[in-house]
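Reading through the structure tokens given below for one structure.
Note that this complex is displayed minus one protein chain, with the remaining chains in position.
Let's turn to chain A:
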Amino acid sequence: MKVSKRIKAINKIISKEKEYSLQEAIKILKENSKVKFTESLDCAIRLGVDPRHADQMVRGTVSLPHGTGKKVTVLVVAKGQAAQDALQAGAEYAGFEEYIEKIKNGWADVDVIIATPDVMGELGKLGRVLGPKGLMPNPKSGTVTQDVVKAVKEVKAGKIEFRVEKAGIVHASLGKLDFTVEQLTENAKAFLQTIMKLKPSSAKGQYVKSLYLSSTMGPGLKINKDETVFATKTE
């Protein structure tokens, strides 16, 4: 594969073997972002769990203190007043029958769907459309709730959902590279803390096996996990 000049330049600066600290890595990624848009900071953690066993599943939500920097489009499926409240709270779309019909026809052009419990009977049938896109509201991730206003605000403020995929790796986007180093570090720590809290009791051996940070088009940097995990634990 042809390696671009940009990547060649980056490869000279970084080392594949070295384990960086969080701040160091973020700094390098920020300084070497030479593309024409604002890159995101992505994180990948390999966990020592087998997600095929239901009791070793790691999934949840975390509110990033400084948000993700992305614009999140929200649909609230609710009836009457709740829909009005949701629109006022900042949801792009809110309503009931109209949207159920639209989703039935394949529309799902939003990032998050929030629903009140009384519409779940209808909405639950639409798994064929929403399921593959991961948009099905779920009380576990707080997207099925009476308090839609709070839910909308949380999502807009940078609440993200994550779950470990087949091979035992969790991915998350932790913000944009135009955030300050401190902001990004805090976001990363918030995410790590949540992951640490969710350690399943049945998981054997080392829990966090490895930890990488990368930018959208930049290199992946190995993070010194012991130091970082220790730091997040003691905080």
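As a convention for this text, a contact is a pair of C-beta atoms (placed from the backbone, for glycine too) under 8 Å apart; a residue touches a chain by one contact, two chains touch by 3 or more; residues count from 1.
The rule is short, and it goes like this: contacts and distances are computed from a predicted model.
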Missing subunit (named according to UniProt) among the choices "CheC-like protein domain-containing protein", "TRAP transporter small permease protein", "Acyl carrier protein" or "ABC-F family ATP-binding cassette domain-containing protein": "ABC-F family ATP-binding cassette domain-containing protein"
Residue in contact with the excluded chain [from A:44, A:87 or A:120]: A:120
For chain A, residues in touch with the removed chain: 51-54, 57, 59, 117-118, 120-122, 124-125, 127, 131-132, 134, 136, 138-140, 144, 163, 166
